[in-house]
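The structure follows.
Only one protein chain is missing from this complex, and each of the others stays in its spot.
Going in written order, the chains are labelled A and B, and every chain counts its residues from 1.
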Amino acid sequence: MTAQPFLEIRNLTVELPTDSGPIKVLDDISLAIRRGTTMGVVGESGCGKSMTALAIMRLLPPGFKITSGQILLDGEDITDVPDARMRELRGNEISMIFQEPMTSLNPVFTVGEQIAEAVRQHQGLDTGKAEQRAIEMLKAVQIPGAEARLNSYPHEFSGGMRQRVMIAMALACQPRLIIADEPTTALDVTVQAQIFALMRELQQETGTAIMLITHDLGAVAEMADDVAVFYAGWRIESGPAAEILRRPSHPYTSGLMSCTPRLRLGASAAEGGAALREIAGMVPQLGKMPVGCRFAPRCTRADGYCRTNVPKDVIVGPQHTAMCWKAEEEALA
Amino acid sequence: MSGTDILRVNALKVHFDVGRAPGGGRKIVHAVDGVDFTVRRGSSFGIVGESGSGKSTIAQAIMRLVPITDGSVYLQEHQISGLEGQSLRDVRGKFQMVFQDPFSSLNPRKKARAAIREPLDLLDIGEARGRDGVAEDMLTAVGLHREAGRLFPHQFSGGQRQRLCIARALASRPELIVCDEPVSALDVAIQAQILNLLRQLQADMGLSYVFISHDLAVVQYICDDVAVMYLGEFVETAPAKSLFASAKHPYTWSLMSAALSPENERGTLAKRPLLGGEPPSPTAPPPGCRFAARCPFATDRCRAEKPALRGFGGGHKVACHYAGELEPPLPELKAA
Partner (left out) sequence: MMKSDPMTDTLPPQAEVAPPPAAKPDHPMRETMKIFLRNKSAAGGLILLLAILFATVFGPSMYGVDPLEMVWVPLSPPGDGTPLGTDYIGRDILAGVLVGGRVTLIVGAVSAIMTIVIGILVGAFAGFFGGRTDVALMKFTEFFQVLPSLLLAMVLVTIFAPSLFTIILAIGIVGWAQVARLTRAEFMRIGNLEYVKAARAAGAGNAYLMFRVILPGSLPPIIVASALVTGSSILFEAGLSFLGLGDPNQLTWGLIIGQNQNYLLDAWWTVTCPGVAIFLTVLAISLIGDGINDALNPRARKRA
């Protein structure tokens, strides 16, 4: 725990310049991922969770700029390393798995060629060794008949198998961090379970760290050691996953918990089941952020002070911080 | 049909011809392969299954958006599976649909009010002059401002768009609404708002729903009766309470085991028996039980002989040769 985290983001701000002044898409984000662990990043669409991933990969869409903060990868600030160094890091140190496995594979090359190409480029293996490695990887992600499937094209695989191929590609260069952006959202539940089981197994074998971006608190409970909750460009709560899911400090996190429908099986199914709580209203639009706490307009506990003052990130428990005036009051009490 | 039923679906089959098969003959997708169910007035009937199970095809067949290969669909006394043209339009107002994706299911060129009154215009329901008023009433019924009718779809958020779609489905005062994955494209917080809205509208207006979803928890929250679908067929159908208390089909169990929950311990899935593989192709369904290839309990009998839906009392029916004899893998189900 005391060791330096593998990836540390310090006070990262990403802005998009517009006609009416710059918009802060990410505002002063800090988080740290320890070696060999999984960090769940949760939030609603547009909260900045995918933007954080793209900032780490240096793949921000045109116009978006990192205006302050640091991204430390194993102690090295990668916000301003030369492009050549960044290309070296992508693939070797960090790789990414996307939501839609169909569009993230190149349809005109066989999966074997695509995996082998990645290995050749990043690790300088010759063609024969690269192919050998591709077969190993397909076996590692439990694709039946790996040798034969090497020559298949992406469209010949089902959605779940394609996502396995994506994971194989991501793992091929033995990266120390995998960023998985909603890796199972496009998949069926039974296939999702398979992919999660596979990711955990591979993590235990290779010791890679995982940043799991998801909207599903259930996925966080299943996979994550730590969790960071995002809301409207802020990271509003972070800490150990077990702690946060049991005792959320931020009203938004507890709101998310109570609006997720739960499956009630066995004896509890016969009872009527409580009505779902809602979080009223919706996420504020970028560029029209409230003055104080960005969650205040939807918060049941917000008062006048919350609406006018930006909350600080305060420690509310061991390794557990939250950006909320009310949480701070409680922590002090 | 008894007076309390609003919809009755008999032996519904929808097959799609998708071109020539490699070995000669035609390639036929058996999207829906003989399903029966009834929806009681004022209740919600849920259909759960994975992608490719045919659940959305049932929705589209009821709405007459895809050709029905065989079987019949009755809405009250109307056999809607046999109607065409004007006679179909005459009853369309009684059954409407809400789609999955609120971004693609609204015409970007139509203002909200025009979108909501469109069914009234098309079906010629009510006085033309009063239709804007009806549209505005519907907006308030789904929790939007009356004035929002003047805006275009792109000016609404995802959740608001889904409210708009619901308002549009409500405009013709239908008795049945077919909801095809109405919340799966929405964020969790918004999902809860829409689910509660659907429940509340049902209570206020006495609506009946056919509710299609891949999410068991959502189905449990909304539905009174549930059918679990696999590869074009119902494998288990029961009142919701009975299904979630004592599911009997191995496929239903595997859906339940794969469900995630924020309360679960880390690595819960790893301790559960998980289903391997993926559904076989619906173009050439296996001769016996369609689930046999993935079922951990399957025997030679399952692979050869097709199980029929058998009753287990209280309307609980299961299509499995060994239903009731097998040990459920989830402890919660054993207790019941």
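The rule is simple: a residue touches a chain if its C-beta (ideal position, glycine included) is under 8 Å from a C-beta of that chain, and two chains touch if they have at least 3 such contacts.
No experiment lies behind these values; they were computed from the predicted model shown.
K.L.:
Touching the hidden chain in the complete assembly: which of B:36, B:118 or B:263 does that?
P.N.:
Within the whole complex, the residue contacting the unshown chain is B:118.
K.L.:
Among B:23, B:108, B:313 or B:331, which residue is in contact with the omitted chain in the full complex?
P.N.:
B:108
K.L.:
In the whole complex, not just what's shown, which of B:100, B:246 or B:261 touches the removed chain?
P.N.:
B:100
K.L.:
From the list B:74, B:156 or B:209, which touches the chain that is not on show?
P.N.:
Only one listed residue reaches the unshown chain, and that is B:156.
K.L.:
Please give every residue of chain B in contact with the chain that is not shown.
P.N.:
Residues of chain B in contact with the hidden chain: 60, 63, 65, 85, 89, 92-93, 96-97, 99-101, 104-109, 111, 118-119, 122-123, 139-140, 143-145, 147-148, 150-152, 154-156, 159-160, 163, 165, 168, 172, 193, 196, 199-200, 204.
Note that in this section only the chains that are shown with their structure count from here on.
K.L.:
Return the distance between the CA-based centres of chain A and chain B, expressed in whole Å.
P.N.:
Taking the average C-alpha coordinate of chain A and of chain B, the gap between them is 31 Å.
K.L.:
Quick one: which bits of chain B touch chain A in the complex? Just the residue numbers, please.
P.N.:
The contact residues of chain B facing chain A are 50-51, 157-160, 187-193, 195-196, 199, 214-218, 220-221, 240-241, 243-247, 254-270, 272, 274-276, 278, 330-336.
K.L.:
For the complex, which residues does chain A have touching chain B?
P.N.:
Residue positions touching the partner: 44-45, 158-161, 188-194, 196-197, 200, 215-225, 241-242, 245, 255-257, 259-270, 273, 275-280, 282-283.
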